[in-house]
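Working notes for the structure below.
Omission of a single protein chain aside, the complex is shown with its protein chains in their original locations.
Up next, subunit A:
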Amino acid sequence: MSLDLATTRRIAKLARIGLDDQEIEAVRAQLGGILGWIEILDEVDVEGVPPMVGTSVTTTLKPREDVVTDGNCQDKVLSNAPDREGPFFTVPKVVE
């Protein structure tokens, strides 16, 4: 399947990735290739098979108890922040 340019631009915009015209064409071709490869799955007959979301049909979510076991690691949390201010992350002003 081939991906059109408008859809590719939309995907880039949603991912907040800026691409020029040359780059967008390259990405369009790459994504199209990935989609084509995924489409091989369409050859499998899944008639009557309920949709599954994981590789296991027998395993379910394992819960944990409601206990505070984490957090209190402000320095670690902020360690990769490119522009931190006191205890805060900062970002260019966003007011919606």
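The working rule: a residue touches a chain if its C-beta (ideal position, glycine included) is under 8 Å from a C-beta of that chain, and two chains touch if they have at least 3 such contacts; residues count from 1.
By our rule, contacts and distances are computed from a predicted model.
For the omitted chain of this complex, the UniProt record lists the protein as "Aspartyl/glutamyl-tRNA(Asn/Gln) amidotransferase subunit B", which is one of "ABC transporter ATP-binding protein", "Aspartyl/glutamyl-tRNA(Asn/Gln) amidotransferase subunit B", "Membrane lipoprotein TmpC" or "Cell division protein FtsA".
Residues of subunit A that touch the chain left out of view are 10, 14-16, 53-54, 56, 59-74, 76-78, 83, 85-96.
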